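Here the complex is missing a single protein chain, while all its other protein chains stay put.
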Amino acid sequence: MKQYAYYPGCSLESLGKSYQVSALEVARSLGVELLEIEDWNCCGATAYFPVDELLAYTLTARNLAKAEKTGLDFVAPCSACYKNAYFTNSYLQKDADLAEHINYALEADNLHVNGTSKVRHLLEVFINDVGLEEIKDKVANPLKGLRIAPYYGCQILRPRKDHENTENPQYFEGLLTTLGAEPIEYASKARCCGGSLIITNRKAALDMVRILLQDAVNNNADVIATTCPMCDVNLEVYQAQVNREFGTHFSIPVMYFTQLMGLALGIPPARLGILKEQVSSASLLAIAQNSNQERTL
Amino acid sequence: MVDELSFSYEISNLMYATHGEPITNCLQCGTCSGTCPAVEFMDHTPRQIIGMIRADLKDEVLASNTYWTCASCYHCTVRCPAEIDIADMMYALKRYSMWKGSYQENLIGPDFSEAFVKMIVNSGRSFEPLLAAAYLPRFSARDIIQEGLMATGLVFSGKMPLLPKKIKGLKRFQQMVKRIIPIGETS
Amino acid sequence: MSERIGVYICHCGTNIAGVVDVASVSKWAGEELADEGVVISRDYKFMCSSLGQELIQKDIKEQKLTRVLVAACSPHLHEKTFRNACKGAGLNPYLCELVSIREQDSWVHTDKVAATAKAKAITSGGVARVIHHEALEPLLVPIHPATLVVGGGIAGIQAALEIADAGFPVYLVEREPSIGGHMAQFDKTFPTLDCSACILTPKMVDVGNHPNITLLTWSEVQKVDGFVGNFAVTIKKKPRYIKTEDCTGCGICWEKCPKKVIDNVFEAGMGNRKAVYVPFPQAVPKYPVIDDVNCTYYLKGTCKACEKFCPTNAIDFNQKAEEITVEVGNIILATGFDLFDARRIPQYGYGTLANVFTNLEFERICNAAGPTGGNIVLRDGKTVPKTVGIVHCVGSRDRNYNVYCSAICCMQSLKFAHLVHERTGAEVYNFYIDIRTPSKGYEEFYQRLLEEGTRFVRGKVAEVTNAARVPEEAGKLIIQVEDTLIGKQRRIPVDMVILSSGMQARYDSKEVAKLFGISCSADAWYIERHPKLDPVATMTEGIYIAGCAQGPKDIPASVAQGAAAAARVMGKIQQKEVSLEPVRATINADQCSGCRICNNLCPFNAILFHEDQMVSEVNPALCQGCGTCVAGCPAGAISGTGFSNEQILSQIDGLLMLNRSYATVSVEK
Partner (left out) sequence: MTEETKPFEPTVIGFTCNWCSYRAADMAGTARMKYAPNIRLIRLMCSGRLDPTFVFKAFASGADAVMISGCHPGDCHYVEQNYKALRRFLLLKRVMAQLGIEPARLKLLWASAAEGAIFASEINKFVEEVRSLGPLNWARPEKPGSETILEEAKA
């Protein structure tokens, strides 16, 4: 059973609850053990950097230090946490001077960090470590006919992490196909959802969300699959406000990729935090069930 | 040797870890601004900001909302033909303006960041309802109602807890923070 | 006996004197190195000037100098100059040494005191070395009158014709079935808008008919042995499966051939050819080639349609590749360029969005002989675009891809804009960072385009997408860019996008360079001997470069380089023989123990072993003077002229003479 040092991140305890529960459910059924890092702290999302860069790295480094002790890969389900951890980690390796500053601070908490642990995103763990083959075998309820818009968002792709394709990646599509679903091609899959602008510049963020929803809808997606609680909240929770702001009529369900995986693996919707969305996902549940029946017939 | 640092040098200095190419390498090609998803909400395009920095227009740059309108999606960074980490430069400008305490009044960003950091330092975790206190006052009445409605919705859906969490090792955590900035005092 | 040495320190204007205290160096050399035999030490503004040289010659005569040391620029620049000066004054040129206090000192150091100290060290090192120089005579080797030209593009064609017309034999090797290169694919040439084929094909025909040119198409160089004047080059002739002596080029075979193949080379994937084919109607030579990868006969063992219909039974399915070896005195490499692969920039949509074209594809579209018969239409083959966007600098001026400017894209894009406007009346947008029109008639062409009303948007395109946000964008390609002149992001809907992909070095240029013993720059272009003053020669004697293989350039520049390289080669041939540096190894038979260690060290098999006397001997004709055997000989029986142990060991001493008092030197002022 493969083990990981799991860093849920604050959002998964509040706005991203359903991501949390579905992630754990799916991990369990795929034989992946996510051991939560003890007494982790907030990674700071995008809000530390404007105040103090060094502090931002230090706060993330504290979690990395705790992960390093376990000798396991550091896994984050939240793209923002992932990006912060990934770069803090690589700077720790590259920049001895920075590492020294950070470790001086960590001493106060009896911790030390070398940047030796590997930082991974949950999506990538499922795809690369479990592998599409094994997932395919475990799919009990293929999401036949479900048109899913894979939404990568920014931070899982950018800044560029060891030369992967940042403009037109395909691995998320690969996973969705494995689940029996139909990933749609649309231009905005790596376009920004607005992130924390939803708070600091509402108008801008809503417009950015609108463009994403528009693109997904124009390409007849049934649901948007997300890999990050921030994206999920912006695309789902603020859909109503987008409609109000721009007189649009979007009501497209937004789900975490783990929830969709869960459905495909045959885990009951309730245990995946489904039907707690602001935008009802009943419609696509129906599709999922149908395909289920077809299969059992 | 110039006795005073140029503005662009000051900003480059603030881009501590990324080791991106210096902003003086900019070709003024506009890839960043052509890419930016938030550009139409900015007073100046990212390219213009770089031009202004190189022209030492410090006050004009600080007075611009551009860098507070950056969503840090790094799309400009990965596309920049001069390999300048533009998103990080925006962070650098945010830091600069917060230290100088000079930015547009009507902005929420600075208060939000401040509040965010204070909260982390006090609890080790971030927590939306508390955060709201920091930025809601800046919203129009209508927005506040929106926010309220949404929050209640979230609470009922069990997505939004009612009580904040604190980490256990908070004391030592705060000492750690104090070693970097004195902001740890606030409590 | 002690030598009488003259030391000459060059100011090189302020290049050296600006950092190194030349006066103190020459003063120091005159005093401190007197025991070494320095009888005169001078510093002068420009040693390489005729006055500077006369200065040396005067001293040689009056001071009876037996050795000369010049401390100036790199020997690669002026060694010959000063050696000739000495020769002029009756001193054996090899008794003169040039050491560099410019490239290795004044230009790379800022600390004047340290630089001056280093200049002294370098000078004393040179003095110590030059004492052990011997009078030498250059080795004269005959030059074979034939020349090998690699690459049948316009640069190679020009070079071959120049040399052949002068009456010397030329072997022209081309990898493809026909010569012509990229220029044969183009429609018009900028800025004159000449028909590219019309001006190229006559030259191709000349090459084909020239009595002095042996044309080897569908062939590649395998091996290069020997050295300047006497290269032996092994060439592989790929099987054409056509008896060229019988073939009349009538074309029946490719009419009858049932197998269609997408032509990724000449038609840039826009059109088809047959399995037996000539790349284009005016191909030279006229003989077709059977493409054995796609030919049905080679896939299934049946068909042979071509053979059945060939009126002269010129088809030979059993032809095998053959290797021939040719003797040449000089080689010209004109291997050309590859186009930057626009797929590497996904956000520009090439390969995913149908109506995004590369510049080469568009050349074919425009070409009357091309897949669309010269009609500018979309991928569907019929729709005429109403708006066209031309994207400059694709893969160029971008640290993520190629950092250099590809030089031709601006003019090529302007040419495209003109052709689109002229033939379709469509509205044309050019998206540029800077418009670069530096040659004769180019800026005028740009201004003509401005008059024609072509739209210019200053900004590097961020992305090309089909994701419409407003009705007028529906069904269009949207070019998203910052119009930097107004500081606004714009989304401009167009029907067709043309990507001006830049040039890059051939995918295999590094291997080819290695094959011919020349070097490549970081971005894989061949390196010229001197970027300003010797652009067509290379560091390797007898090997010249021309055209885009040396760096991006347009047709006139390529032609000029082809002719220039040819002129250099003809100059060499005229001399009948070439004088080589007499840097050779010689074995002292009395000291040789016959252990034969050196025999295996030599990569040129220049060392033969005399069983009878049990000693090894170096064949000076084959020895290249690397000196590995000298270093390897356990008995110290081998000495290398020009780089003898004495010379190097004493240079080490000289260089270090000062270093114990380095600190003391660095505080004097």
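Just so it is clear, A, B and C label the chains in written order, and each chain counts residues from 1 on its own.
Quick note on the criterion: a residue touches a chain if its C-beta (ideal position, glycine included) is under 8 Å from a C-beta of that chain, and two chains touch if they have at least 3 such contacts.
Only a predicted model underlies this, so the values are computations on that prediction, with no experimental measurement involved.
Trainee: So which of the visible chains would the left-out chain be touching?
Mentor: C
Trainee: Would you indicate which residue among C:A17, C:V261 or C:V583 is in contact with the undisplayed chain?
Mentor: Considering all chains, including the one not shown, the answer is C:V583.
Trainee: Using the touch definition from the top, which of C:K118, C:H133, C:K476 or C:R491 touches the missing chain?
Mentor: Hidden-chain contact among the options goes to C:K118.
Trainee: Please identify which residue in C:H76, C:K260, C:R343 or C:K386 touches the non-displayed chain.
Mentor: C:H76
Trainee: Which positions on chain C touch the chain that was left off?
Mentor: 74-76, 100, 102-105, 107-111, 114-115, 117-118, 121-122, 125, 514, 517, 519-522, 527, 539-540, 583, 601, 603-604, 624-628, 630-632, 640, 642-643, 645, 648-649, 651-653, 655-656, 659-664, 666-667
The working rule: only the chains that are shown with their structure count from here on.
Trainee: Tell me which has more C-beta contacts between its two chains, B-C or A-B.
Mentor: A-B
Trainee: Express in whole angstrom the distance between the two chain centres, defined as the mean CA positions of chain A and chain C.
Mentor: Spacing between the chain centres: roughly 50 Å.
Trainee: Could you work out how far the Cα centre of chain B sits from that of chain C, in whole Å?
Mentor: 50
Trainee: Using the touch definition from the top, which residues of chain A touch two or more other chains?
Mentor: If we look for residues of chain A contacting two or more partner chains, we find 167, 211.
Trainee: Where in chain C do residues touch two or more other chains at once?
Mentor: 347
Trainee: Can you tell me which positions in chain B touch chain C when the two form their complex?
Mentor: 21, 27-36, 39-40, 44-45, 47-48, 79, 81-83
Trainee: Considering only the defined contacts, which chain A positions touch chain C in the complex?
Mentor: Within the complex, chain A touches chain C at residues 165, 167-168, 186-188, 211, 214-215, 218.
Trainee: Can you check the complex and tell me which residues of chain C touch chain B?
Mentor: 347, 393, 397-400, 433, 458-463, 480-484, 487-489
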